[in-house]
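Sharing a structure below in structure tokens format, with a few things to ask.
Every protein chain but one is kept in place in this view of the complex.
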Amino acid sequence: MKLFEYMAKAVLRKHGIPVPDGFVVSSADQIRKIPGPVMVKAQVLIGGRGKAGGIKPAETVDEARRVAASILGMKIRGFTTKEVLVEQRLDVARELYLGITIDRSNRSLLIMASPDGGIDIESVPEDRMLMLPLDPLMGYQPFVGRRVAAFLGQPPEQSSQIASICHRLHELAVYEDAELAEINPLVVTKDGKVVAGDAKVTIDSDALFRHKEYENLPEDLTPLEQKAKQLDIAFVQLEGNIGVIANGAGLTMATLDSINMFGGKAGVFLDLGGTDDPEKVKKAVLLMAEANPKVILLNIFGGITKCDTVAKGVIEANLEKQIAVPFVARIKGVNEEIARDMLRDEGMIPASGLSEAAELASKESLR
Amino acid sequence: MKLFEYMAKAVLRKHGIPVPDGFVVSSADQIRKIPGPVMVKAQVLIGGRGKAGGIKPAETVDEARRVAASILGMKIRGFTTKEVLVEQRLDVARELYLGITIDRSNRSLLIMASPDGGIDIESVPEDRMLMLPLDPLMGYQPFVGRRVAAFLGQPPEQSSQIASICHRLHELAVYEDAELAEINPLVVTKDGKVVAGDAKVTIDSDALFRHKEYENLPEDLTPLEQKAKQLDIAFVQLEGNIGVIANGAGLTMATLDSINMFGGKAGVFLDLGGTDDPEKVKKAVLLMAEANPKVILLNIFGGITKCDTVAKGVIEANLEKQIAVPFVARIKGVNEEIARDMLRDEGMIPASGLSEAAELASKESLR
Amino acid sequence: MAVIVDEKNRVVVQGITGYQGSYHSVAMREFGTNVVAGTRPGKGGIEVNGIPVYDSVREAVELKKADTSCIFVPAPGCKDAALEAIDAGISTIVIVSEHVPVLDAIQIVSLGSSKGVTIIGPNCPGLASPGKAKVGILPSKIFLKGSVGVVSKSGTLTYEIVNALTERRLGQSTCVGIGGDRVTGTSFIDILKLFEKDRVTKRIVLVGEIGGTAEEEAAKYIRKNITKPVVAYIAGRTAPPGKRMGHAGAIIARGLGTAESKIKALEAANVKVARIPTDVPDLLDRE
Partner (left out) sequence: MAVIVDEKNRVVVQGITGYQGSYHSVAMREFGTNVVAGTRPGKGGIEVNGIPVYDSVREAVELKKADTSCIFVPAPGCKDAALEAIDAGISTIVIVSEHVPVLDAIQIVSLGSSKGVTIIGPNCPGLASPGKAKVGILPSKIFLKGSVGVVSKSGTLTYEIVNALTERRLGQSTCVGIGGDRVTGTSFIDILKLFEKDRVTKRIVLVGEIGGTAEEEAAKYIRKNITKPVVAYIAGRTAPPGKRMGHAGAIIARGLGTAESKIKALEAANVKVARIPTDVPDLLDRE
């Protein structure tokens, strides 16, 4: 789960990484005094805030209040600004980049560093970006920090600050189960301090069981997304009008691909994970009904459970909340014939294969 | 460096291992109140305190004071009792053993556990002692604690306490650089608690650079031992009358072996480590002079330094503090002939080989 | 000798007393797998479906000569379970458990590889060699003995494709679900290497997904080292860009990771890429 900038910076501070002084407010009048010239920064979980006008300077308390009032409530790429961070403005001499994340290919943590920090970090040429996978058995060792600092090419005094920040960033990733911890820019100030100008931290949601402190953090979820999250169902809103329910990420994506082949367009999709638990299917159907798609396509590949049992769950959901839109259902596995008959009797459109189901749903959606 | 019991228990407590309530005093009148029935335990860095009368029960404050007064100042196997630990008496149901130390052969930490804790732990038969080397790359994992607890065969409630203590004992060893951390007995009380009855903790003296907190702990050293320690010279007091100075543990022991072959007996010996630094040799000679041996035998195998330079250091020491006893000197390496002549001129007895030196020193010592 | 496991492997099921562990230990046995033991700390001494349960993997190894483990232990205990198996000398570990923290997966995988242990998963359906053995949760009914090797990141999508193959009488030699988590013990390349060597396997199906660069790396490997025909399907051509991708993801990926990039790389390696899963048997038939 992504942390807001101010939370990410609190985590950095907890691990001894210098961040600017600052505080977060949800209304302009909460600003009482400021630590000199400040930046007022919209707290939204999306990039491009600066370009969207979500980051502005202020010199006085009054100005800070005015600026904060103008940013609070602002919509930035679909996200509403509910809080702003009021933060000491840094006297920037240089902007560097430092991050740590998961390296899938090397199956390890990966430290990334560049002397060219700032907004265009994604387009930095490869030779200006150090990508340093950490041997998991060795963990972080001082020589890693020395190497990173050498790559960033700062004078000795800043190099030792950088090596120390690098060490602490690794510690942060390990202790907080951060799958991403990124400092961009890592600012060298005119008086020679190295400070985190902005920070992105994403906590591995699979590790929340050992990080209760992150469990109830605010997330920018719609009511339906919230419900899906509680049911441990992946919920994604797309452009189309076919509501897709499937079990397993791969099968869900394959269902979208198949719909697309037949000219349909998926809207909301729900991925139950690899399960064919009838209760979970039922809840997903009820949830989907709330999302108001034009057609619903259910694609369940049965593993443990028998198809008729899964079909029974679907029918129960339909009883609980009459589903008025066409409902194409494909349930694969043991007793699939029985399931198909049950669904047909209920006025649903049974399909036996994935292609057939996709074709039927697409047709219905294009009517 | 060995910690006194009360310090060892403080370290255990710091890492979350239950220990009895208690306090340490250096005079009986410091005892103001006691937590119910207590044991009064001599704080000396040697085993066999109980048999020597250094551990006694007390029921009241008055009795505790009387007992403490009788133990304070007591000589136990050569060590004077300067402090006593006054500690809540445990209601013992069972005595177990749990320890962690270095496993030389496996090059790892080693957990040791036995259901037969108590004073005779060294004679527990092998099949009653679990010896569990920990894979250094894997570190401690919960399955280790389960295995230890299973071996100790206690009911589930105690087993989970034991597994947790095992975990914390490993943490202690790693965080404190303990080369030995031993709980004997690990007491199961009549009300089902698992508590450290006694504890031995030895901190790896090579790791003190990262444990400043242990640097100035009281150690039971004589003034000469203290001086040797400051010079980073190993000082050992033996029964004989030949004072041996050599460089390197192996060479020092070989020198003792050689002396023994020729009928001599080593007294104090000083091991300079693998160095032939003339300044260190000089200081060792001065130190040895203070120890009053009947004969001094110097055996230096030169690596970096030239023999005449080392000889010069010896002669300077002799000038500084006239050494009245026979001084057999063997310095091996470059320019050894020159060194020999220098030493002879100074009235010392030069030797060219180890055997010759040992023979000469032994003869002198037997006069 | 099948790929990775066959009927001679002696399997211990870690977490056998749970619903999944209990159900699948029977399903595996019925498939032909030699399930010799289960574990559940504190439950040693009982039996589950006639399979003896021990407190520790070590006992299963010492008393039942287990050499392979299938882990159903929930995520919080999964690292402990896997390291216990490695420590006990198990040589092949299939981790079915899902939602394993990625740093735990990194530790499991790196320790396993330093000890020469084969680790499949986490969050994987396991593997099956029809007529020999399966270790994991793949539905037994979908398989047909044959000569197609299937390797996949996915769970249910794998079943979908294997099922489609079976309906077309395209039997399978071995099907390996390597798991879709970001860090897994076994990669496409590891399995491709085994399929290339395996005398039973004649053709290969590779099922990938958008995200990461494993498919691109596999394509590069196929081009250089695989002589057997390969058909692929990449799920997610029409999926929205992944939500996980921040700056760091984009820096690492540098344009890789999309369906287009993967399909292009595979086609450059002479791999036929299906547009939808049901095309896979058609393409394979033409090879």
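A, B and C are the chain letters, set down in written order, and residue numbers restart from 1 in every chain.
The rule we apply is simple: a contact is a pair of C-beta atoms (placed from the backbone, for glycine too) under 8 Å apart; a residue touches a chain by one contact, two chains touch by 3 or more.
Source: prediction; values computed, not measured.
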* Which of B:Val61, B:Met74 or B:Val334 sits in contact with the chain that's absent? -> B:Val334
* Structure fact -> Missing-chain contact, candidates B:Val61, B:Val92, B:Leu224 or B:Leu238, resolves to B:Leu238
* Structure fact -> Given B:Asp177, B:Asp308 or B:Glu364, the correct residue touching the omitted chain is B:Asp177
* To do: With the missing chain put back, which residues of chain B would touch it? List them for me.
  => 2, 47, 99, 101-105, 107-110, 112, 121-122, 124, 126, 129, 131, 135-137, 173-174, 177, 179-180, 182, 184, 200, 202, 204, 206-207, 209-210, 236, 238, 246-251, 253-254, 256-261, 266, 273-274, 301-304, 332-334, 353-355, 358
* To do: Write the list of chain A residues that the hidden chain touches.
  => 135, 137-138, 141-143, 146-147, 150, 156
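By definition in this document, only the chains that are shown with their structure count from here on.
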* To do: Using the contact definition stated above, find the chains touching both chain B and chain C.
  => none
* Asked: Relative to chain C, which chain has the most distant C-alpha mean position?
  -> B
* **Two chains sharing the most contacts, counting C-beta pairs only** => A-C
* Structure fact -> Taking each chain's mean CA coordinate, chain A and chain C are separated, in whole Å, by 26
* Asked: So how far apart, in whole Å, are chain A and chain B when each is placed at the average of its C-alpha atoms?
  -> 56
* Provide the list of chain B residues touching at least two other chains, using ranges where the numbers run on. => 137
* Structure fact -> Expected list for chain C, residues touching two or more other chains, is 111, 114
